[in-house]
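The other protein chains are all here in position, but one chain of the complex has been omitted.
Residue numbering begins at 1 within each chain, and the chains themselves are lettered A and B in the order written.
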Amino acid sequence: MPKLSIEDLKKMREDAARKRILRDGESRVRITIHMGTCGIMSGARDVLKAVLSEVEASDLKDTIVTTSGCAGLCSREPMATVEIAGHAPVKYVDLTAEKVVRIVKEHIAGGTVVQELALAVGSEMTR
Amino acid sequence: MEPRLSVLICSGTGCASNKSMEVMDALRKEIATRGLEQEVEVVQTGCQGFCAVGPIVYVQPDDVFYQQVGVKDVPRLVEEHFLKGRPYKDKLYVPPMGGMPIPKLMDIPFFKSQVLVALRNKGLIDPEKIEDYIARDGYQALARVLTEMKPEQVIECVTKSGLRGRGGGGFPTGVKWASARKASGDIKYVLCNGDEGDPGAFMDRSIMEGDPHSVLEGMCIAAFAVGSSQGYVYVRKEYPLAVQRIEVAIEQAREFGLLGKDILGAGFDFDVEVRRGAGAFVCGESTALMASIEGNPGEPRAKYIHTVDAGLWNRPSCLNNVETFANVPMILQRGWEWFSSIGTGDVSQDPWGGSKGTKVFSIAGDVNNTGLIEVPMGTTLREIVFDIAGGLPEGKRFKAVQTGGPSGGFLPESLLNLPVDFDRLVEAGSMMGSGGMVVLGHDKCMVDSAKFFIDFTADESCGKCTPCRIGSKIMLQSLEKISEGKATEEDVEQLERVAHEVANLSLCGLGKSAPNPVLTALRYFRDEVMAHVHEKRCPAGECKALITYSIDAGKCTGCTLCAKNCPTDCITGERKAAHAIVTDRCIKCGSCKIVCNFDAVVVQ
Partner (left out) sequence: MQKILQIVEKWGGRKDCLIEMLHDVQTEYNHLPESALRVLSARLSVPLTQITHVATFYASFSLVPKGDTRLRVCMGTACYQKGGNRILEALERELKVKSGEVTPDGEFSLESARCIGCCGIAPALVVDDDDVFGKVNPTKMKKFVADIKKKKQAGKQSAAEA
């Protein structure tokens, strides 16, 4: 390991931003994949993996990907909830890996709700 | 792929003794079996502070806190939480007074009243990874200091912040640094006191184990301010994990160019070595500590000449405590205005005018939530003991809280609304010390407790000055007489007189403060002490010479458990019939009372 300069130190801190928000548990964006038994059965694991790789690929450092239990609407699983600070949460239903990649790109990175995949805007909070 | 979950496992000495490292291995294995190793990171952290419920596992970003996690809980925990995304209910924290399990860390009373400065990275970083420290703004304050500030500005910032020494004395840190800067000499030393000898205090252990770089960064800033290029960390040998973590941290900091020559390319040199203590309480005293680093017996000297002028090897030396150093980077980073907005009093004119910032306390004894907490100066004893520490266990009533270890005193119920800061504690006859607080329930005897501390002091007195060496022995003898019911009023008068003499005449802080436990016991609990003298009775039932054990025949079910556990076989009785204790063979070890499930053993 070469010795650090002031710039290296600052860069190391920036590069670790994801680690920081993850452990602090505070971020601008939070996407929750609902992983009840029915969700997992309907493919929530694949949805989760797709979200994780897309968040990584798009370098969304301010986004936390998390999971929670059954959202209660088993017939429309897999489901996900996107919460952006200052906006009402949005619930998406009947997801697939392809659909969720679109959500990450358009809603989280782009800021536009993907209307045709959304079940509702402004549902109950997940945290 | 970046992980989505961070599983933080406490590897502090408390949790590790409850096998937290085995739990960590089991978690890693289970996570791998389920194919989650890309998504879930497992991090070993320093002490989380809530030792009472360890091993502790904290999951972020979900803010879920698990307690008493064993290896056998791991498969369910991984399946429920990491796979299915819902908290594993069986291991969530349950409040001691009953109620629903609380999943969120920030909803747990123990955590929510705390304000973290010195413990800012508590449980959030891997103490053996410098990258983790840097990720949470580590060494940014040092970078600013080295590039944008002059030493005088650093000293001014620390002085204005109102930071006072966390090791007990409460000396203003900025004032000390200014004297060390002014002192003449080419070679100056920056020393870190990690000797933490106060029984009942473990915040410095926790910081050294959990966030060693915060101490090194603080030392480095101090070195720049006073003009030093060599530092020593003096750590008690009783803290092997702390020694190891500090050594690892020093290695990493050297590797990254944050210690050694030309730090961060800014042309400043500073390096640090570790010295292990060897089991002498007096080495927490500044001049004794310096003697010990030199390789000599740790005997203090009179301080006509201050150590900032002539300390280690007679050179100017700036000694601060672990927690003090851990505060320093935060002050430089967030500004003195922020730090001085927390706490009591006004330090704008006089650095002694108040107690600023936060203080870490270790809270132990008869409370539900034992552990480590950090609260703003000025928080009342009541808030600490009853709100944060969750009050006393069922069936126990509050009697006293002991602060400051052997240098401090016992504070009674009437002082529970006392705001805790350096000066209020001294006025009450106690001391901040390094921040140990031990809560005593109604069944603890003040004579016995005072005897405990004086026994400690008499044993640890280095023997150099007479008042401390002889005085502590005399105090111990008087207390022994009282606890055996052999004392007269004259003995109590003598005890009080000698206590004042030891306080006034001793050479160093150890002797000067040693009588505090005795003096506060007499000041606040005189009736109880006098019951030993006049009535030959120990109201709390602790002084062995004044109590007898017997069995309440009405409550005894004849289960024979006490007889089986009695080391002297002095309990007689048939199965399913009431038992009895043969008093003259009883050694009052208390085993029968501990094992009895029916509360049938009576102490009188």
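Keep this in mind: contacts are C-beta pairs under 8 Å (C-beta built on N, C-alpha and C of every residue); 3 or more make two chains touch, one makes a residue touch a chain.
All values reported here derive from a predicted model rather than from experimental measurement.
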(request) Could you tell me which shown chains are touched by the chain that is not displayed? (result) B
(message) For a quick check of understanding: of B:136, B:166 or B:444, which residue touches the chain that isn't displayed?
(response) B:444
(message) One chain isn't shown here. Among B:198, B:285, B:421 or B:528, which residue touches it?
(response) B:198
(message) Can you tell me which of B:436, B:471 or B:515 touches the chain that was removed from the display?
(response) B:436
(request) Quick one: say which of B:275, B:315 or B:579 touches the chain that got left out. (result) B:275
(message) For review purposes, identify every residue of chain B that touches the missing chain, sorted by number.
(response) 13-14, 16-18, 50-52, 54, 196-202, 205, 237-241, 275-281, 292-299, 362, 364-366, 370-372, 402, 405, 436, 438, 440, 444, 449, 452-453, 456, 460, 462, 565, 567, 589-591, 594-595
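In the analysis below, only the chains that are shown with their structure count from here on.
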(message) Report the inter-centroid distance (CA atoms only) between chain A and chain B in whole Å.
(response) 41
(message) Touching residues of chain B toward chain A in the complex: what are they?
(response) 1-6, 8, 38-39, 43, 60-63, 82-86, 124-125, 131-132, 134-137, 139-140, 143, 146-147, 255-258, 262, 264-266
(request) Could you please specify the touching residues of chain A with respect to chain B in the complex? (result) 1-6, 9-10, 12-13, 16-27, 30, 32-37, 40, 48, 52-53, 55-56, 64-69, 127
